[in-house]
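Apart from one protein chain that is not included, each protein chain of the complex appears where it belongs.
Here the chain labels run A, B and C in written order, and each chain numbers its own residues starting at 1.
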Amino acid sequence: MVNIAHFIPVFPFVAFWLNIIFGCRLGVACAYVSVGASAISAVLAVLVFMGLQAGGGSYVLTPWLSVNGHPISLGIIVDSLTVMMLLVVTIVGTLIQIYSIGYMGGDPRFTRYFAYISLFMSSMLGLVLVDNLFLLYIFWEGVGLCSCLLVAFWYEKPAAAAAGIKAFITTRVGDTGLLLGILLLMSVGHSLRFADMSVISAPEPLMVLAALLIFMGAVGKSAQFPLHVWLPDAMEGPTAVSALIHAATMVAAGVYLVARCYPLFTAHPLALQTVAVIGAISAVMAASIACFANDIKKVLAYSTISQLGLMMLGLGAGGYTGGTFHLMTHAFFKALLFLGAGSVIHAVHTQDIRAMGGLFNKMKVTSVTFIIGALALAGVAPLSGFWSKDEILTAVWQHGNLGLFIAAVTTSFLTAFYMTRLILLAFFGESRGAHKAHESPAVMTMPLVILAFFALFLGFAGSPWAHHAFQRFIAPEEGEVALDLGMAVASTVIACAGILTAFLLRGKFLGYKEGTCALIENKYYFDEIYDALFVKPFHRLAAAVARFDQVRVDGVVNGVSRCVQELAQASRSLQTGLVENYLLAQAGGVFVLIVVVTLVGKLCHIF
Amino acid sequence: MIPLGHFVILSAVLFCIGLFGVLTQRNAIRFLISVEIILNAANINLVACNRYLAPANAEGQVVSLFVIGVAAAASVVGLILIISVYRQRKSVFLDDFNLLKW
Amino acid sequence: MTNSFHFVSAELVLALGAFVILMAAVFGMERRTLAFVALSALILAIFRLPSTLPLGQSVLGGMVVNDIFGYGMRLFILLTVVMVVLMSMAYAWPQDEDMGEFYFFILIATVALDLAACAGNLAMVYLAVETLSIISYVLAGYFKKDLYSTEAGVKYFLFGALATALMLYGITLVYGLYGTLDMAHIGARIAGGDVQGPALVVAAVLIMAGLAFKASLVPFHMWVADVYEGAPWPVAAFLSVTSKALGFILLVRIFFSNAVVMAPFWGCVAPVIAILTMTIGNMAAFHQNSVKRMLAFSSVAQAGYIFAAMALGQVGLTAAFFYIAVYAFMNMGAFAAAAFLSPVNAQLEAYRGLGRRAPVMAFLFSVFLLSLAGLPPLAGFLAKFFVIWTAVEARDYILAGAVVLNSVIGFFYYLKVIKAMYFDEQAAVHDPRISWQGYLLVGGCVWGVVFLAIHPQAVLDILALMFV
Partner (left out) sequence: MPYFLTAIIFMPLLGAALIALIPAAQVRSIRLTAVAFNTAVLAAVVVLGLNFNRHTGLMQCLEDRVWIPQAGIHYTLGVDGISLALVFLTALIGLLAALASGGIVKRVKEYFLVYQVLMTGLLGTFLALDLVLFYIFWEAVLIPMFFLIGIWGGPRREYAAWKFFFYTLAGSVVMLVGILAVYFSVTPHSFNMIEIARSSSMIPGGVQAVLFLMFFFAFAIKVPVFPFHTWLPDAHVEAPTPVSVILAGVLLKMGTYGLMRICVPFFPAGAVLFAFPLAILGAVNLIYGAFAAFAQSDFKKMIAYSSVSHMGFVLLGVAALNVTGFNGALLEMFNHGVITGAMFLLVGVIYDRAHTREMSAFGGLASVMPRYAFFLTFMSLASLGLPGLSGFIGEFLALAGTFFRFPSIAAVSAIGLIALVALFLVIIKKVLWGKPAGHASYPDMNAVEISVMLPLVALTLCVGFYPQMILQFQTYAVNALVGLL
């Protein structure tokens, strides 16, 4: 059943074109096309999962391109990592699309939305299926494009349009690194196939450079420090998009990429170390910002950055299973959180948590599922987040770098803190907004419930009770894994400490005076710094280049033409029309000729 | 006998006088006269050289007759043209022939 | 003597025709009939040309040589004069001009040209050139009531008189040096090492000045624009094609029979003159508002290209004369088309919008202009191409570069006319009316420009015979 895997992305792709071409005529039905397509993909993914042999395999569909004599084939890799991603993407994707039917209902560009989503689904599925970096890059850009289009979905809003562009360009910076990494790998390693990653041998510095360049792509896509700035802005898109692309799937592609090229990183400790450090920085930084954010989606966005950082940290610390496990669980509960947030926004038409409050009674299903998701994120046992986060903490601890471990712990603590803060502000206390909140329709709550189910129980796949099924599935070669009980306790304690702190401080959240922690509130001034460092100079440089082009380069051209014209004018004015001048020229010409010829003749000894 | 060199020098002097006249005279008639002087310089050359260098045939002398004839024709045509210009402009000064320029 | 008679029979036909015309004009024959007489005389002369054969015999006591070069050049001259006559038939003359003399002069000038082209003696050179000059003065000032025409005539006379006088003096110096005017003898003496130092140089320069005047080479080109502008269009065409060609023909006759001694002289001066000629011609044409004046300077520039090939010595003669052949077609065509399109007013404004008003003639005019500019695939391009070819072959890259750069500049003013005809809104002037002779002439010229592009061997083969 494995070799049907390449059909998985085809269905959403067909759905995309159907919706683009016939969108106008399909109307609301286009949603069913998209949902249907991804449901079929989900079924196929499950079939592939069930048919997966140990270790998986890869197969080649067709030779595609030849670069420098090395063929790049359209190859499919189907192993546990791919299958995990397939399942996550198709299941979460399908649920979110169902949710979107309700959430996007009545939007004038309803069909366009589903077209984009389908395109995204197919790109994302392609991304996880292909067996080499080059093809991955193609789909990598594809998902980036969809992200951009969907962030800017409500392009009438200037902020949305700007955010879409920011998302694409910022990730493109990382992607350019990835491209260069691919080129480097191709030129020194002669292979881009993931299967060959562990056997490529080349000079150490070059390989480290290649690994780092590839990681740069991951940094961009997974919104890691220092390329994280686009993700909070990307929240301008529809919330369902945020859930799908900017929480569950696309942003996780960076982590996927690192996991995919893991042999490359493990072979070069420096590269792995970088991954860990970047992850740690991102995790702590984003978590601290999330503590001060007031926009419900921004909180979740920073949380996403933070969690992705945690995954990176896990991978960088050698915790392959932890990183991938967290990737999977995070996809579900973060999608849940975003959809919950969407449901809330749908009801109250604001995103500011200070303007919410007391929603628990009005929106029971949303609130309960949201809280489940939040607890999972906070890492409270025995929800799914607990298991995966615990795995990461264990790995970091075993890695031995105390700084990284402190970062991981801090992140856990802060995560629990800001999620509690969010829940307290949004769902409890007095209703502070003049809005009539109501529960969302079933088409929106149903996916919430399903996702909550996953958030609750998915973690058990990696628990001792399931004999660490996930770990054995994803990395069978790592042998026996055991739960570090001490770490589990510690992790729970940290989470609880975070929650408790939030409870203690709950009175101060509303009365908090802005500016107390200006550095963090302003997101460490990243936007301002980048604006001053890159955006403005870019504009200024462009203007300067254009002016240079106009004045200097073109000026030279026009100058030459003017010179010729002046010269022409001058030679024209030789023709005075005066007989004497002409006669003089004639006689003078004779004289000069005689002199010149005589002189030359003398010099050359001809006469 | 007068050496050939003297004739040639005379001719050269005449040539220079003629050329000087051509370049300095502003009057069309004087210009015409100057050109005639150059032609006469040439004629002196022809005749003298014929006599000294190739007395066997009369090539130079014959040519000089042709030159005189043709020069006369040229002068006639020149005078006609000058007159027709004079009729229109009442001037034979070369500086006034200045409609066509640039 | 029979040989001589056969040799000049073509010229005799022309002279006969000339006197018939003179008589007929006295009896008030119509302008058109006179033209036909002239035309038939010319055509008859062309058909009489083969009577010159076989070549190589000495004729007229050595005054002329009966060689292939002369034979070809006579044919060339007759053909171009036919074009001039055709052009004058189609040209809208002012009604009050007496035409009898015109065709008479043209035919007599043709006789002089023919003889000059075959000249074997410097006396012949002088006589023929002077005859041609005298007639040219008259032709240039043909519109006796026209201020410009008379000024052109008198100016041409003034400069021409000086030029021929200088040349004559140079000829007499040569006579003084070698005691003969027979070019073959002189050539043999020089080739034998009898080089008379600076005196020969002075003589050579003086002779060259006279011929360069005809060929309008810098610095003897000053008259060109003024004379062409004032002269009637057909006369300007005659001066720019036939008369100019004679300058080059005689340069070959005089300077290439004894090329050995002239090598250094030629090598150091001729390229400079060539470059100056094309550059100054192009530059001066650049800003002209009068199409006629522009074409005049253009013909100076073209002379520069021709002379560039000659400057390379014997190897360049084929290119030079191929250029002259092509030039005859394209320049004659350009003058004719320009004259037909706007007979009176030669200012650029008068040509505006003619692309729509007289599409065929304007198109053909454009073809001639583009050919003059050297646009592939027209013959004008091939002509330039051969010049550059020769220059590159001789490794004279400076000359080659000068030719190509100048051809770029040249494009500007040719295109300016085309631009006026096609881009600009039309000026409020009458529609040009062009007779069948006009179309015949222009059609013939276009045929030449195209035919020589496709099948240049036709001329190249003949030239190969001339310059072995």
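Note that in this section a residue touches a chain if its C-beta (ideal position, glycine included) is under 8 Å from a C-beta of that chain, and two chains touch if they have at least 3 such contacts.
These numbers come from a predicted model, not from an experiment.
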item: Omitted chain's touching partners, listed by label; value: A, C
item: Touch criterion as defined above, residue of A:8, A:152 or A:296 at the omitted chain; value: A:152
item: Touch list for subunit C against the chain that is not drawn; value: 355-356, 370, 375-377, 381-382, 385-386, 388-389, 392-393, 397, 400-401, 404-405, 407-408, 411-412, 415, 419, 422-423, 456-457, 460, 464
item: Missing-partner contacts on subunit A, residue numbers; value: 20, 64-65, 67-69, 137-142, 145, 148-149, 152, 155-156, 158, 161-162, 164-165, 168-169, 172-173, 176-177, 179-180, 183-184, 186-187, 538-539, 541-543, 545-547, 549, 553-554, 556-557, 561
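Convention: only the chains that are shown with their structure count from here on.
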item: Topology of the chain contact graph, where touching chains are joined (line, ring, star, complete, other); value: complete
item: Intercentroid distance (Cα basis), subunit B paired with subunit A, Å; value: 97
item: Centre-of-Cα separation between subunit C and subunit A, whole angstrom; value: 78
item: Multi-partner residues of subunit B (at least 2 other chains); value: 22, 94, 97, 99-101
item: Multi-partner residues of subunit C (each touching 2 or more other chains); value: 155, 158, 162, 166, 225-226
item: Subunit A - residues contacting subunit B, complex; value: 572-573, 575-580, 583-584, 587
item: Residue ranges of subunit C in contact with subunit B within the complex; value: 123, 126-127, 130-131, 133-134, 137-138, 141, 144-145, 147-148, 150-155, 157-158, 161-162, 164-166, 168-169, 171-173, 175-176, 179-181, 225-227, 229-230
item: For the subunit B and subunit C complex, residues of the former touching the latter; value: 4, 8, 11, 15, 18, 22, 28, 31-32, 35, 38-39, 41-43, 45-46, 48-50, 53-54, 59-60, 62-63, 66-67, 70, 73-74, 77-78, 80-82, 84-85, 88-89, 94, 97, 99-101
